[in-house]
Structure formats: structure tokens, C-alpha cells
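Data block below; observations after.
Only a single protein chain was left out; the remaining protein chains are all shown in position.
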Amino acid sequence: MWDELQLLFVWAPVINIQLILEGIFVGAIFALSAYGLALVWGVMNIKNLAQGDFVIAGGYMAFWLNSLGLPLPLILPIVLVSMFFYGWLVYLLVIRRILDQDMFVSLLATFGLSLLMQQVINRIFGPEVQTVDMQLPVFDAFDNMVTIPSSKLIALGLAAIIAIAVVLFMKKSRTGQAIRATAQDPRAARVLGINIDRVYAFTFAFNSALCGAAGVLVSIIFVIQPFYGITYSMGSFAIVTAAGLGNLPAVIISAFGIGLFTKYCGFFESALEYAAPVAVLITVLLWRQITMSRNRQAVR
Amino acid sequence: MTNAIITVNNVSKSFGGVNANVDIDMQVESGSITGIIGPNGCGKTTLFNSIVGYHPIDNGSIKFEGQEISKLRVGEIARLGMLRTFQQTRIYPKMDCVDNMQISISHRLDSKSSIFASRRGEIRDRAEHLLEFVGLYSKRNLISGDLSFGQQKLLELAMALMNEPKALLLDEPTAGINPTLINGLIDRLRRANEDLGITLCVIEHNMRVIMNLASHIYCLSNGYMLANGKPTDLQNDQRVIDAYLGGH
Partner (left out) sequence: MTTNINLPIYATLAVIGILGPIFFPAYTLSIAFLWVMVIMASTWDALGGQMGYNSLGNITFFGIGMYVSAIVQVSFFYEGGVGEYTSAMGSIKPEFTDAEYFIGLFLGILAAGIVGLVISILFSSFMFGLRGPYFAIGSLGLAIAAAEITITIDYVGGPSGILMPLFPGDIEFRSTFFYSICFLLAIASHILLRWLFSTQFGLAANAIRDDEDKAEAMGIQTLSYKRISWGIAAFFMGCTGAVVGNMIGFIDKEVAYPIPTFGIFMVAAALLGGKGTLWGPVLGAIIFHIIKDAAWTLLLGFQWIVLGIILIVNIVYFQQGIMGWLQVKFPERFGIVIDTSTTLVDSQRGDDAR
């Protein structure tokens, strides 16, 4: 611990730059996945515990397409579209049946879905850790102390583009407006002629595509493994709990915060990188409880 | 008033920019029936919620039997002996009526042994007696969620009485109740007050009911305490009439 601290602040402060950059990369992925979680939660009141597994599924899809020799500009749209249809299918088979049920049913059903997806991926691709090598140049800075693969910069740029596209879509398009109307009052939306079922299906499929995009980025800049999904789920839940539903700037700030925290934890003890999002989640829940109890309320 | 059981002093509460209660002063005399009236949205239910601890108040003090309760939580206030019923009736919908009653016994003196007490005997007798009192005896074994809204309202009242509170705050007890039953309900409330010695504080829109029932009435308007006095005084108070007829 002391050694690492010395390394960070005395011997090689530039390592901080590396960690901060890595944290921003992780944060961008968390932000996409958390935004999707908040969207589904807010619109149809489904808490999707399989969120991280959708990310991993997207990652494996990219991994498979890459092994076929496809370039990134083709991989991303293919993953987006196929994850969209996968999400639609999951909605029809599972989510649609649990819409009116109490919240635990949705948690448990999506947890079951998470297990199933892990196992299927494990069955197809095996339990090994994988990554997609785009064979892009790597930049060095500060006497090789900081390395920035250009794939990560591309990924960050893509994340920003996707985020902006999503925001514009939600604000400007008819479908986006229908989704926001349904989130506020499903009954009123139905009276105004919005097909609620389609809006729900679209929202879930949209979330799935968003996760798929995040997964592509994960597979390019980090590693994927069939059982890594839960980390992203926990991180997304922490972000949404801290930022609230439908507050995009707060989601982005929390996402970068959790990304940085994860990376710094990983620097001190590599085993902690996996546990960090869970620790953040528990801390956020504790903090929310203290603020709520000042209002004589419980966290619900 | 000398013998106040609930004393509300200078209480304010706002939600965002809306001043729901401003500098409210109110006293409920022990053993009395006190009414609160006012147009919709004037802050009656907010005042109730402040008294029983649903949200923090911005300033002021609320005392129950001389004890400051504005910082306590709902359960603690209930265990001091002050209960409220809800405007939207709340019962335990998947349990039958007798079970609803049996779990509503007073928890003021709860000890570890009463948690594990048997369900039979005296508690059950009292539960059935009170169900009889509100006229639900024949429905005692039904799942309470299957009862009609009015019946649920009566069940909620019976549950509150089962608890033997010192003070009971009723939020629109006659709303949604068949007009022919209202007289019976007034009668029961009065008997609960006289025979069981429970202080009642009632929010009510039905003027006939509240004028019949209460001995002292407070009138709220736009979050302010507009007037208070005996029912006959208020009936002739020009400010009250204005408030109800849309003065502002």
C-alpha cells in the first residue's frame, strides 16, 4: 500500500495520468450501460439485473465478427442491429410477462436471464478471457510511462458520438418523445394513441443495442469474459442510484467517478478492481439512507 | 385551552415553492372531537402528515402530551399513542379481517414476549367485538382486499380503535361511504370518543358531518389558519364562507 502510494505521488506521478485516462475509458462504458438501465427503469419500471450481460454479449458478438475478419466500421452497426433485435425478442419472451408484476419478479427474472446468458456465452466461447485486437497504433507519452492505444481514443470518441446521438434521438424524434411521454404517464400516453406495448418493446431493444455498443467498446479496449457482466450491472446500479433516473449529466459524472475509483482500486490491489463497483454501490446506498432518514424516509 | 393533547405551534412546511402550511397554530383538547376543514389543497393532509411524522417540518413545534414529536419517526409517534387513518384507505389486503384486527393491537408496551404471543384468546375476542361495532362481523373471515371500499374504510377505523390510541387523526372518514351509512359512522365515532375516551381530530369535507360531530373546528385556507371556533361561529364567519365559495 505504502509502496504504491509513493509510486503514485513521489516517484512517478505521471501514472496518475494513465489511471485517469483509463478511468475515463471505463466511465464512458459505465455511462452507456447506466443510461440504458435508467431508461428501462424509468419507462417501464424494470430493474434489469442482466444489464452487464447484455454488455458482455455485445462484446462477444464483436469478438466473433472480428475473428471473421470484419473491420470495426462494419462490426459496430451489425452488433447494434442484432442486439436491438435480441432485446426485442427478450422483451417478447420475458419482460412483457413481468411488466405488471411486483418489482422482485423483474429483478429475479432478469437475474435468471443473466445466468442463462452467462452460461450460453460460456458454452459457445469458453470461459477464457478474450479481447479484440484491432491492430491499431499505440501512442506513448512521458518517456513511455503513459501508453494510449489509439483504439481507446477511437472508443472514447465512439462513446461520445453514441451518447450525443441518443440524447438527440430522445429529445427530437417522435419515438423518443413517445418514450418520454410513456415514462411520465403510461395511461395518458395510451389515451393519446401511443402504442404502449411497442414503446416498451422499443425501449428495451434500444437499451439492448446501447449495451451492445458498450460491449463492442469493452471488447476493443479491455477484456471480456462470460462472467464479467455482474460488475457492469452493479456499477450501473450504483450510478443510477446515485444519479437518479433521467438525469444525464449526473449519470455521466457518476460514471466517470466510478470509473476512476475502479481504476485506482485496481492499481492498489488488482483483485479489488472487480469489487470496486460493488463497494461504490453499497456506499451510495448508505449515503442515500442517511440523507433519506433526515427526511424521516426510507430508500425505496 | 388548558388540557391540550396535541399542540401545534407556528408550524410551516413548504414543498419546493409551494407553501403548504404557514405558521399554523392549533390545539386539540384532550377527550374532544376537533374538526379541520378547508377547500381542497389548502394543506389539511399536509398538516396531518407533519403531526404524525411523515415528513420533516420547516420550523415550529409539535407537542403530544407535552412531548416534542416533530423530530420523531412515524412508528415512534404511533407508539406514543397517536394514530392516523389514510385518505386512501390502507389495510393489509392479503390478510383476512380478523388477522387485520389482531395485528392492530397496541404496540406501545411491546416487549420481546409479546412479539411471540399466541394469537388466540382475549385478542381475538376483542377483534371480533370491534368488527361487530363497525358492522363487519359477518365479513370477519374474508380477505380484506376483497371488501368494497366503504367496508375497507370501516375496517381501517376498527383497526385504529383496536390499537386503543389516545388520539386518532381521521383523514376524511366519510369519503366514499354510502350516505345512508354516514349517520351510523358519526354515531360510532362519537361512541368511540365517549366510551373509549379517544381524542379525535377529523379532516372532513362534508359540512353536515363535521358540524354535527366536532366541538371545535379549525379552518385552513391556502396554507394559512383562517379561523377557528365553535361550529356555529364558523358557519356564520364570512371569511370561511368566502374561502369555500372561491374567495381566493
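Letters A and B name the chains as they come in the text, with residue numbers starting at 1 for each one.
Please note the rule applied: a residue touches a chain if its C-beta (ideal position, glycine included) is under 8 Å from a C-beta of that chain, and two chains touch if they have at least 3 such contacts.
Values in this document were obtained by computation on a predicted structure and should not be read as measured data.
Within the whole complex, the absent chain has one touching residue among B:31, B:60 or B:150, and that is B:150.
Touching the chain that is not shown, out of B:3, B:59, B:178 or B:235: B:178 (per the contact rule at the top).
Although one chain is not displayed, subunit B still touches it through residues 52, 73-75, 78-79, 83-84, 86, 90-96, 99-100, 102-104, 106-108, 110, 114-119, 134-136, 139, 141-143, 146, 148-151, 154, 159-160, 163, 176-178, 181, 184. Residues of subunit A that touch the chain left out of the display are 47, 49, 94, 97-98, 101, 103-105, 107-109, 111-113, 115-116, 118-120, 122-123, 230, 234, 237, 241, 269, 271-272, 274-275, 278-279, 281-282, 285-286, 289, 292-293, 298-300.
Operating definition for what follows: only the chains that are shown with their structure count from here on.
Averaged C-alpha coordinates put the centre of subunit A at 48 Å from the centre of subunit B. Within the complex formed with subunit B, the subunit A residues making contact are 294-297.
Against subunit A, the residues of subunit B that register as touching in their complex are 53-56, 73-74.
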